[in-house]
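Take a look at this one; I'll ask things after.
What you see is part of a larger complex, with each chain still in position.
Chains: A and B, in written order; residue numbering restarts at 1 for each.
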Amino acid sequence: MVGYAFMGAAHSQAWRTAPRFFDLPLTPVMRVLGGRDAVAVKAAADRLGWQDTATSWQDLVAREDVDLVDVCTPGRTHAEIAVAALEAGKHVLCEKPLANTIEEAEAMVAAAEAAAVRGVRSMVGYTYRRVPAVQLARQLVADGRIGTVRHVRVQYLQDWLADPEAPLSWRLDKQAAGSGALGDIGSHAVDLAQFVTGERLTGVSAVLETFVHERPVAAEFAGLHGSSGPDAARGPVTVDDAAVFLARLSGGGLGVFEATRFATGRKNAIRLEVNGERGSLAFDFEDMNVLHFHDATEDATTAGFRRVVVTEPQHAYVAQWWPPGHGLGYEHAFTHQVVDLVGAIAAGEQPTPSFADGLAVQRVLDAVERSAADGSRWVALT
Amino acid sequence: MVGYAFMGAAHSQAWRTAPRFFDLPLTPVMRVLGGRDAVAVKAAADRLGWQDTATSWQDLVAREDVDLVDVCTPGRTHAEIAVAALEAGKHVLCEKPLANTIEEAEAMVAAAEAAAVRGVRSMVGYTYRRVPAVQLARQLVADGRIGTVRHVRVQYLQDWLADPEAPLSWRLDKQAAGSGALGDIGSHAVDLAQFVTGERLTGVSAVLETFVHERPVAAEFAGLHGSSGPDAARGPVTVDDAAVFLARLSGGGLGVFEATRFATGRKNAIRLEVNGERGSLAFDFEDMNVLHFHDATEDATTAGFRRVVVTEPQHAYVAQWWPPGHGLGYEHAFTHQVVDLVGAIAAGEQPTPSFADGLAVQRVLDAVERSAADGSRWVALT
C-alpha cells in the first residue's frame, strides 16, 4: 500500500478485517507500506500492521512478494504509480478520483485494459457503493421497483471550510488536488448517481464557486508556498469551494448535484434521492444503515416512505457481520471493497468500478469545469 | 372574491377565521363571491359563507359595498381583474403567480403603484411566507444568526403527474396556465428563497423538461380541445413537468432549485435549506410546524441542528392560536395573510409581498425559461 493518511488507515483496517468476517478465496497479507519519510512510514507500518516499509513507491512496486498495490496517495500521483504497478503485473486498487486530469485517467484505463488481458485486475475506490443501503438502492432500481427514473438529486455536504479562517491545506491547492469540492466529493456524488440508477450522465450545466479566496497558511504548509515575511500569513485558494450542476441521465431523467465544504452543520452528509415512475428512494450517509423506499404501486391508504433498516441477513454483506439492528460504520464499506476485489481476482473477473468507470466520472467532472468556465452552457457527454 | 376552487375555499376560511382569533383593526365582511356559472357560484357562496354572488367580475369590482377584491382565478385573468379593481379603488389580494407574462405583471405593478398613491393597497399571495416556521427562518437570517448565506437549496416536490395516465387539466395547458411546475410551484420556491434570505436572485441556468407529452383527456376537459373521434382520447401537455435551475444570490451565495410534479411519494414537500457562514436552517412543509436551526458558533461538543417546534407564544402569529405543541395546518397561513393585509390597510402601509415582489419572481421564472431555451446558458437578472 502506498500512502498512510486517512485513506491508508481505512484501507489497512479493511485488509485486516475482511478475512476475519468473510470467507475469502485468497488470504491477504499486509506486506509493505510505502511512504517518503522513512521514520514516519515505519511508525505508520507498526501502527497499521504492515510487515515492511518502502520509501520509494518504485521499490514497492518492484517487489516480488507484492501481488497487489493499493494506491492511497493524493490524486496527482495516481496515474504514475498505478500504471507502473499494472505494467509490473500487480493488481491495483486505486483511491478516487482516478486522476487529476482526463489524460492521466485515459492512460490508466489503457494500462488497465492491457493488464486485464494478462489477468491483472484494477479497481477504483468509490467505496460508498458498498454501503449495504446503497447496494439495496441499486438492487431496487435494477429490479424495476421504482420504474423509469425521473429525478436524481445528490448532495455531498461538508462544512470544514465554512469558517473563513480555516487554514489552507493541499486539498485547496489546484496543483496538488486538481480541483476542490468537485473532485474530492462531487466525484462520489456522480459515481453514486450513476451506480444506483445504472445510467450515465449525458450532459451538464454547472457553476463553480470559491467563496473564500485567501486563507491562513498553517505552519506545516508554509513551505509549500515557499513564502516568508509578512505575506506568509495567507495563501490563495486555487480550487472550487463548491460545485453545483444540473444534468440529464441516459434514461431521460434530470439530475441535480451539489458538492460543498460550506454547508454549515453538515459534516459528511451524502444524500441521494431518486424518483421513478413507480417509486422513490432516499439515502443519507448521516444515517447510513437506513434506506427510505416508497413503492407507489401500493394502496395510497398505507403507502409511504419505508424506513428500511438495512441490517438483515438478506442485505448485501450483512450476514457476515451482526444480527439485525446492529449497524455498521464508515469503514465497513472498505472491508466490503476488499472482499469484492479479492473475490474478483480469484474468480478471474473484472471488479467494479473499473478504471473505465472511474474515467467516466472524470469526464463528468471535466464537463462540469468546462460548463462553469463558459457561462454554464450545456456540455454534452458522449 | 373572484374564484371559488381550491384557493377560494382557503381564502374564505381565512376571511372567516381571522377576526375570531386576531384583533383586527377592521372587520372583514364576506360580501360577494364572483364566478361565471350562476348556479355553481350560488352554491359555492352558500357553502363558503358569502352574502351575495356575481357572475361577472366586472360587476363585482364595480360594487360600492366592495372595498377589497380577492383574486383567486387562474393566472391568465389576474392582470385584467386586478388592474380594474385597483383602478376602481379597491384593495387587491391576488393569488400567485402574479401573472402569466412579464408584460401583464409589469402592468399590474404600474397599477399597484398608481393605486398606492391614492391609499389603495395590493398584495400577492405567496402564503408560505406566513407559516410561523418560515417567519422564524427569515427572522434568524435577518438577525445575522447564520451569517453570510453560502447556499440555498429549495425543492418543491409533488407527484400527481408521476403516473403517465394521470389526465390532462388546465394546469397542463400553456395557454391557460402559462407554465407548468415552474410557475405553479417553482414560483413559491423562488419567493421563499428570496424572502428567507432577504436577497434577490441575480442570474440562473436552467433545464425544463416535459416527461410525458400526451395524456388522456378527462371527459370534462375534452371540450377545451374541441376534439372528437378516436383521437379525442389523448391530448398534448404543453407545459413543463419539471424545472431545475442553478442561481446566484445578490449576497454571493449559490442557489439550487427544483420544482416537479414527478417526485413520487412527495405530496407537497417544500424543502428549504440555507447554509450560512455561522449557521444553517432547514424547513420541510411536510412537517410545517418545525424549523431546524444549526448554530455553528456553539461548542462543537453539543452543536447540532435543533428541531425547533415553532408553536411558542414568541413565534409569529402563534400566541393567538393554541398552547405550545398544538400545531397549525395548511390554511392557517391564509388566515395570517388576511391579518397582515388588513393590518397594513388600516395602518396605511404597503403590505408585502407587493406586486413588485411578485414581478421580481416573474422575472426569475422568465429568465429560467430563456436559459432553458438557450442551452442552459447563464441569464443574468438585473
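Just so it is clear, a contact is a pair of C-beta atoms (placed from the backbone, for glycine too) under 8 Å apart; a residue touches a chain by one contact, two chains touch by 3 or more.
Keep in mind that what you see is a predicted model, and the values were worked out from it rather than measured.
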Problem - Full count of same-sequence chains in the assembly - 2 placed in this view - result: 4
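Keep in mind that, in the parts below, only the chains that are shown with their structure count from here on.
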Completion exercise
Rounded to the nearest Å, the gap between Cα centres of chain A and chain B is 40
Fill in the blank from the handout: Per the touch rule, the chain B residues reaching chain A in their complex are 146, 150-151, 153, 155, 157, 159, 162-164, 205-207, 209, 211, 242, 244-246, 248, 252, 254, 256, 258, 260, 262-266, 275-280, 294, 296, 303-305, 371, 375-378
